[in-house]
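All protein chains but one are shown in place.
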Amino acid sequence: MTTEHLDLESWTCPVPLRDSPTVLLGHGAGGRLSADLVEHLFVPSFGGDASALADAAVVDAGGARVAMSTDSFVVRPRWFPGGNIGALAVNGTVNDLAMVGATPLYLTTGFIVEEGLEVDELGRIASALGAAAALAGVRVVAGDTKVVDRGHGDGVYINTAGIGVVPDGVEIGPTRARPGDAVLVSGPIGMHGIAVLSVRDGLEFGTEIRSDCQPVTSLVSGMLSAGVDVHVLRDPTRGGVAAALNEIAASSKVGVQITERDVPVPDDVRAACGFLGLDPMVVANEGKVVAFVAESDAERALQAMRADPRGAGATRIGTVTDDHPGVVVARTGIGGTRVVDLPLGEQLPRIC
Amino acid sequence: MKYLDEFHDPDLAKRLLDEIHATVTQPWAMMEVCGGQTHTIIRNGIDQLLPDGVEMIHGPGCPVCVTPLEVIDRALAIAAEPDVIFCSFGDMIRVPGSEKDLFRIKSEGGDIRVVYSPLDAVQIARDNPDKQVVFFGIGFETTAPANAMTVYLAKKEGLTNFSMLVSHVLVPPAISTIMESPTCRVQAFLAAGHVCAVMGMRQYVPLVEQYHVPIVVTGFEPLDVLEGIRRTLVQLESGAAELDNAYPRAVTMDGNLPAQRMVLDVFDTTDRAWRGIGTIPASGWRLSDRYADFDAEARFDVADIRTEESPLCRSGEVLQGLIKPHECSAFGTSCTPRNPLGAPMVSSEGACAAYYAFRRLDAPVGAGAGGTT
Partner (left out) sequence: MCLGVPGKVEQIWDVEGTRMANVDFGGIRKEVCLAYVPEVEVGDYTVVHVGFAITKLDEESALETLRLFSQIGALEEEFGTPFTQ
């Protein structure tokens, strides 16, 4: 047998979705299984092009460049250190719009409420949602509520859809990374995912870690105002920084090299990950940006982010290369290398 | 984290690597028994940083990987029953049985819960008196004391809705089996640090004497693994074959006596089939007769489930260190983490998954022999 360089395309099963006739939890986890569902089931049905999927779509609406995005929120438990499902519902969609350089303007929200949910709690969620919208500078202009039978809704599910306007001259999208680009992250990673796990049944542990749930619009507009040539933006939610980097590497057909020691992980997040056997790179974030910018603008971009309290701790973690297109490689703490893969599905704590 | 972070220090790692390079004058092949050590090696790129002739053979030290296929099938049968809450460590959720895995059972309506500790499963039993709660008690000797104490406490409390599906495996018999294999290339072992923290080092003395191989008890952080490798190489280069402790902060000759007493009370030794290897006599633990009431196999009448393994899956040869994961024709093609044929591709500690997830860019792809890393 000849030795050949790895061809990633050939490594996964060519027959889509033969894994499971029923939808698995992993299909929603933001990793390879989710990508499969989108690429092989949804996009073909909607007549779209799977290769250019971004956080938000930029469409021409009567001459204006409008960004649109939608997201649904099913987080459990609904209340966790540093956040709740209501705030998440706003910031998740606001951030998706910001990732294509849009100024988020309006949101709609749909609630699917399970019969029996305490009205008090629904009120608190709505309040939190409203407060988050005000903080993010967006208005909720339309909504819908449905109630489903007890046992069919896990308390409450929320969907938000948002629109924003993309300024002229701004072209940010997942296919735009170029060799030589600097890879930046706006701050420490892993906080949201660990905060939620810490209050989940069967795994509870005591911690000061709070979700980083926040809007990152100002970080994006800060960079754009400073004249930074921003190529790609991604908020590393489900699947973490690992998923974000892999998706961009694949969309732009470039390689990404990062240095593990430069990836900012708070000590207590690292401890929690060590304790549960998780890789911080795959843990979800809800208030961070991964940015690919022109190399010459790297310093300027970092300064712009650090000037904003939401971007404290912004730092460079790597570089785009034309080596190993589609693959993300990390230099390890002790000087070796490893491939950072797209996470498979649900991240489960392990004993091994 | 104190007493953890210090053992990742890059400058100390460089010192150890330099010393390893200065020590080696010829090729050597050693086996790290423990899946956690395999994970550390691959994740940190240690195998790339070692001298070319030093080969790490990845051993069957992943309890997830070696849990027999029929035990997985029994677990799936129990988990699919109505009014059962099936609790497991995260590691086991994606391990494939003959047709499905626990994740699939969950999507079909089974109540499957990931827990951090077996005690969490007991709490679930207390909170759900109208359900039967079953805990999947797998693992090496490290995990056995936890599972033993859990059954002991459940019995003491008189819980009637809790039981355990036990499938423990033991390290020393595996080492013997590997050394007895006619194709064995292993010249030394890195013994599993936490297994030895529980059982002590004493069990390894007869192995050193019988097979005349160095056995170095090794920890799990990068510096620990490098030091274990270094000490092993020093022995190999000098022709020595001794039992050595490179993890003295956690391991003693006697081990943890209270833990040993408990496991001897709660468990009995039994022959155990290791997935991909075959039956190794006296290599497992099952619940003793005193605790038979808590045996899920009996309570759910699944002891008769017997299954054969896929001929395509060469996990046995991988687990015995006879081939590297990428030398298996199914690796990366019909067997991937998403569609695993065997357990080493599923478990995050499995050699195949480690190779896949942290794979080298220049690792050869494809079937057959030839091509070493």
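Think of it as A and B in the order they're written, each chain with its own count starting at 1.
Keep this in mind: contacts are C-beta pairs under 8 Å (C-beta built on N, C-alpha and C of every residue); 3 or more make two chains touch, one makes a residue touch a chain.
In this text, all values refer to a predicted model and were calculated from it rather than measured experimentally.
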Touch partners of the unshown chain, restricted to the chains that are shown, please. A, B
Among B:Phe86, B:Phe103, B:Tyr116 or B:Phe331, which residue is in touch with the absent chain? B:Tyr116
Consider the whole complex, including the chain that is not shown, and state which of B:Ala259, B:Ala273, B:Leu287 or B:Ile305 touches that chain. B:Ala259
Using the touch rule from the top, list residues of subunit B that touch the missing partner. 1-4, 6-7, 9, 12, 15-19, 21-22, 34-36, 49, 51, 61-63, 89, 116-120, 139-140, 142-143, 145-146, 149, 153, 192-195, 197-198, 220, 223, 227, 230, 248-251, 256, 258-259, 262, 349
At which residues does subunit A meet the chain that is not included here? 198, 205-209, 267-268, 270-272, 274-275, 277, 350-352
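Definition applied: only the chains that are shown with their structure count from here on.
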Would you mind pulling out the distance in Å between where the CA atoms of subunit A average out and where those of subunit B do? 34
Complex contacts: residues of subunit A adjacent to subunit B: 1-7, 10-13, 19-20, 22-26, 32-33, 201-203, 261, 267, 270-271, 274, 276-277, 324, 327, 329, 332-339, 341, 344-346, 348-352
Touching subunit A in the complex, subunit B uses residues 1, 4, 8, 10, 13-14, 17, 35-36, 39, 42-46, 48-49, 62-64, 87, 89-91, 93-94, 103-104, 106-108, 113-116, 120, 124, 139, 143, 222, 332-334, 336-339, 347-349, 356-368, 370-371
